[in-house]
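First, the structure itself, so that you have it in front of you.
All protein chains but one are shown in place.
Right, chain A next:
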Amino acid sequence: MARFVAVTPSQQNNQLSFSPLASSLSDFSGAKLQCSQIQFKRKQWQAKSGSFYVSASSNKKILIMGGTRFIGVFLSRLLVKEGHQVTLFTRGKAPVTQQLPGESDSDYADFSSKILHLKGDRQDFEFVKSSLSAQGFDVVYDINGREAVEVEPILDALPNLEQFIYCSSAGVYLKSDLLPHAEVDAVDPKSRHKGKLETESLLQSRGVNWTSIRPVYIYGPLNYNPVEEWFFHRLKAGRPIPIPSSGIQITQLGHVKDLARAFVHVLGNDKASKEIFNIAGDKYVTFDGLARACAKAGGFPEPELIHYNPKDYDFGKKKAFPFRDQHFFASVEKSKSVLGFENEFDLVEGLTDSYNLDFGRGTYRKEADFSTDDIILGKTLVSV
């Protein structure tokens, strides 16, 4: 059974608190880790893991690289609620905190009062090294890193780091006719996500206790990538939805809140040590199916879908569709069987959450741009 140990501010330091119940868990970088507690469903992972989990929590000094935009916004809240001391490393371009849609004033006030900010540019490697070394952190979550060179100064600055948790990407997988992608599969050293691969390799080579998470397409309220938003704009405008080729291409979405929970789930978890996990929804979805799911989520009537051959068009630099025109999905079986991690959202529930808290309230990141739609629809109508 989990018990929450109340920690006073004076105890909130770099030091780990060793509970008398501490188990002989495997050591990470010479320091014993105790697992964090998870407020949401915990039903399986304690039983399945077979290893002994300490019931008392211990607060960690946690650094998040990034954290003010999407994943980090939700992750930082979970970590603060767990009692950890959380610092966000950002340039300060976006506000350090913003009240989430649906978040009560008191929750927001509590979070804002506890979250810390380290202002800097992570491309300034000297500054990263010196500022991190000066502060010392137990755990680093790297949510916005793209290249291996960006991670080196962090590792250099924190030789006693207990865990480095990296947000990688399922985009590293080599395209295949055999699917789903699994963590053991071949990766593509030429993909546009090769920086993520190089970072994973760096982590493996440095002997730090690392965990890498590979999400697929992330969605949810505050998404800055127009994934669901792309569909919602068209549904709201009552426009047909242009989908490339057959529409049976299979993709996969993962809710940002489930992803944040997964990031918390691997914290101090020996089952996650030096492991890679795909994190995304339990089920996949066809392009056509996703259009229908978005309609359901927003209470729109079933949309008209127009299929077109993308080779017939030149859209210049504009993206006519928010997904890769291919099958792209990954198995999350490893996260279930090894970590006992379970998603809370299925696709329609998750899209509904996103709609109700974001687009449905009139907020979105990108203005609607139907220019590529009009090119497609214009040509389709002409050729009929």
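The definition used in the following text is that a residue touches a chain if its C-beta (ideal position, glycine included) is under 8 Å from a C-beta of that chain, and two chains touch if they have at least 3 such contacts; residues count from 1.
Note that in this section contacts and distances are computed from a predicted model.
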Protein that the absent chain corresponds to, by UniProt name, given "Chloroplast stem-loop binding protein of 41 kDa a, chloroplastic", "WDR5-like beta-propeller domain-containing protein", "Histidine-containing phosphotransfer protein" or "Trafficking protein particle complex subunit": "Chloroplast stem-loop binding protein of 41 kDa a, chloroplastic"
Among A:Ile276, A:Ala297 or A:Ile376, the residue in touch with the chain that has been omitted: A:Ile276
Of A:Asp121, A:Asp312, A:Glu333 or A:Glu349, the residue in touch with the unshown chain: A:Glu333
In chain A, positions touching the absent partner: 48, 174, 176-180, 182-186, 201, 204, 245-246, 248-250, 271, 274-276, 282-286, 288-290, 292-293, 327, 331, 333-334, 336-338, 347
